[in-house]
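Removed: one protein chain of the complex. Kept in place: all other protein chains.
Chain lettering (A and B) follows the sequence in which the chains are written, and residue indices restart at 1 in each chain.
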Amino acid sequence: MLDGSFSTVGVIAIVLMFISLVILLGPIFARGFGAFVFKGTVEYRKLMLDKFGRGDRERIIAEVAGAAKTREPVYELMEQFRVELKEKDYDYRSRYGQPFKELEELVEDLFGPAPGSSMPVLVRGQYGQTRWDRANVKLGNILFIEEYDYSDSSKMGELVLVPRADLFAGTSLEPLFRLLESDIEKMMRPRTTVYWRFLFDGSYDSHFFGGIWPELLGTFYLAIGAMLFAVPLGVITAIYLAEYAGDSRFVSLLRTCISSLAGVPSIVFGLFGLAFFINAIHVSPSKSVLAGSFTLALLVLPTVIRASEEAIKAVPRSYKEGAMSLGAGKWRTVVTVILPAALPGILTSIIISLGRAAGETAPIIFTAAVSVGKPLALWETMSQPTPALPWNIYNLATEHEAVDEIRHVQYGMVVTLIVLVLLLNITAIVLRARISKKLRG
Amino acid sequence: MNNDIGELRKPEIRGPDRSPDRTGSIITAKDFSVYYWKKAAVSEVSFDIPARQVTAIIGPSGCGKSTFLRAINRMNDLIPGCTTSGLLSLGGQDLYSSKVDVVSLRKMVGMVFQKPNPFPKSIFDNVAYGPRIHGARDRGALSNIVRRSLERAALWDEVKGRLSDNALGLSGGQQQRLCIARAIAVEPKILLMDEPASALDPQSTSRIEDLIGELRREYTIVIVTHNMQQAARVSDMTAFFYEGDLIEFGETTQIFTNPTEKRTEDYITGRFG
Partner (left out) sequence: MPDVIKTADSERLRDGLLMSKGALRMQSVGALAGRSILIAIASSSLIAILFIFYFIIRDALPFFQIEGIREFLTSTRWYPSREEAEFGALAIFFGSALVTLGAVVVAVPMGVLAALCLSDILPFSIRQVVKPVIEMLAAIPSVVYGFFALVVFAPLMQERGGSMLAAGAWIIFAPLAVLATAVLSDLLSSRLDGKARLVSQIVSVALVGGLFLAGLLRMHGFLVGLTIVSGTNALNVSIILGIMALPTIVSVSEDALNAVGRDLREGSYALGATRAETLLRVVVPAARSGIMAAVILGVMRAIGETMVVWMASGNAARIPGPWFNFLEPIRTLTATIAGDMGEADHVTGSARYHVLFVMALCLLMFAFISNLASEIILRRARKRGSV
């Protein structure tokens, strides 16, 4: 019985681990998918035409006109009420003035600026809701008012939805709500849209519209830059440790340093990067991709060293003996025989470290990352900071002015980052499996 | 081990010429010892290995055969704690003098290992490896060298169509012949072979043995083996090692038919080992 329960508990622990992975990735993948495939409204197609020049111009203009036509009754009702409001007495005005203004704003939120009104400066104000799911949320805000019911003092306030139509009951505006509810599809024209260019588009108005190219590119720059510094250092150190170092004091000190470096919290790397690369030796006047790459390189260095050393040590001794018996010197043997044989293993470690560098946030907060920025040209990486996926996920999820409005962008970024990192890791796993197969026979 | 001496072929006198330097000794050991961390693995052996003949070293496992062989091209330098004393000379030059260039030594003394160890590269690159590190760059010259080496190693006909294939795809016997080709591609004077056929099947073994018969025209060959029929078949001279000591050294016919030492006789008749 002890035996059985023991096994069961162990298996449960493993199953729990599986479950946590599924719980973690499930919702993220499900919703992240929505950044790429969703129901786009007519506003989306208008935006794409205006800002990116995409789509069939004639058709979209016709569609926009058609949608505008179906929206006309809404604006007519509102205009009528506006006139009515002006004519009525003070009481009436003070009763409906504020609610009507609120309604006007909500409608603008849903449909974009009313015909004839002036164009807002911010891009987010120039268009209505581009996504059908968001449009429905906005419609809900028009149709219902959220109120909290505090009548039961023993509990927290409970949310109740009050139809906004009740507010305007008996006025000329009352039909508006039924009209919106029934005709919203005609007014917004949702259609299933595949937006794969989400990855390669720049963003408009701090991610209200558009894609994540600057972030993606910044992540590439940072990760690859980090590897440019970490790989030579790491592989040469690994060669030293595996082929040259004996068992001296110095070597064991070196090993201790490597494991200590691996244990340094990532935020401390960030502070160090700020204090050293930027404030002390001024690799760039302020944050830059270069400084961030240096910092990330230090962070992944131990991983590269350890994995490369293992890969080098796994090369059969007989190769080395063969080369030396032909008169090759030690360094020559390393370069011409050992490294090529260890290359797949070293590559595995590089790929894993690449994923690690791409996903780290804390080290780049003070050294490389900004919230909003253009995609950088290669030479600009020496001196300019960049947006990057991990940092912007944090930023959009916590510090953005309209966190709830751009959930799809946040999820899209998260999914992109996860897919990137997992693809790298799966490549590494497959590569490693093939190496071990080869080594076995 | 089957030790039916009657089956042993008497080594015939091979090769038409016995030029003067064939009879001269090329490697001389005098009170030569090798130690691993002060423990002697080879102790005070003295004998001369003749040029352009096949010298076999036999003896029970662990008696220091490989250690002695690896001392000749200083492969033991790689092993931490390995030191030598006494004299081991090649062409009269003390090999352990500080003036000796190990790279030139190893170029002059090729080695074939017990387990075939081709590099995980193409067949061509394997053979061209040695010439390349000694400075050959010209593609045409390299091709010639590769071809000639493979021909001499009796492998050319089998691989000529697929020189760019990975060497690890060859069979064990082919791999070992490739290693021989790789060793002779740098034109050594001496070939050391450490049980070159012990990991191979009988058919490959006999091909390797035939090959050794061919190569002895041009090279001095020192072969370690624990297979006594093999030693008798391929060698001109035989040295019997036992626990680090050289017990007996002489012509193979003499060693196998009329050993002077009791222990040699015991060993080759299979009383131990």
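Here is the rule we go by: a residue touches a chain if its C-beta (ideal position, glycine included) is under 8 Å from a C-beta of that chain, and two chains touch if they have at least 3 such contacts.
These numbers come from a predicted model, not from an experiment.
Touch, as defined at the top, links the missing chain to these shown chains in the whole complex: A, B. Contact with the undisplayed chain is limited, among A:Val107, A:Leu296 or A:Val414, to A:Val414.
The chain not shown here is touched by just one of B:Val34, B:Ala51, B:Ile145 or B:Ile268, and that residue is B:Ala51. Residue A:Val268 is the one among A:Ile224, A:Val268 or A:Val372 that touches the chain not shown. Screening A:Leu254, A:Val283 or A:Ala314 against the full complex identifies A:Leu254 as the residue touching the chain left out. Checked against the full complex, the one of A:Val74, A:Leu301, A:Val315 or A:Ile350 touching the unshown chain is A:Leu301. Listed here are the subunit A residues that touch the chain not shown: 1-3, 5-14, 16-18, 20-21, 24, 27-28, 156, 232-233, 236-237, 239-241, 244-245, 253-254, 256-272, 274-276, 279-280, 298, 301-302, 305, 331, 352, 355-356, 358-362, 365-366, 390-391, 393-394, 397-398, 407, 410, 414, 417-418, 421-422, 424-426, 429. Mapped onto subunit B, contacts with the missing chain fall at residues 20-21, 23-26, 28, 46-48, 51, 89-93, 95, 98-101, 104-105, 108, 189.
Note that only the chains that are shown with their structure count from here on.
Mean C-alpha positions place subunit A and subunit B at a centre distance of 64 Å. By the touch criterion stated above, subunit B contacts subunit A in their complex at residues 73, 75, 78, 80, 102-107, 110-111, 113, 115, 117-121, 129-130, 133-134, 179, 182-183, 186.
Those residues of subunit A that touch subunit B in the shared complex are 246, 316, 318-329, 332, 336-337, 340-341.
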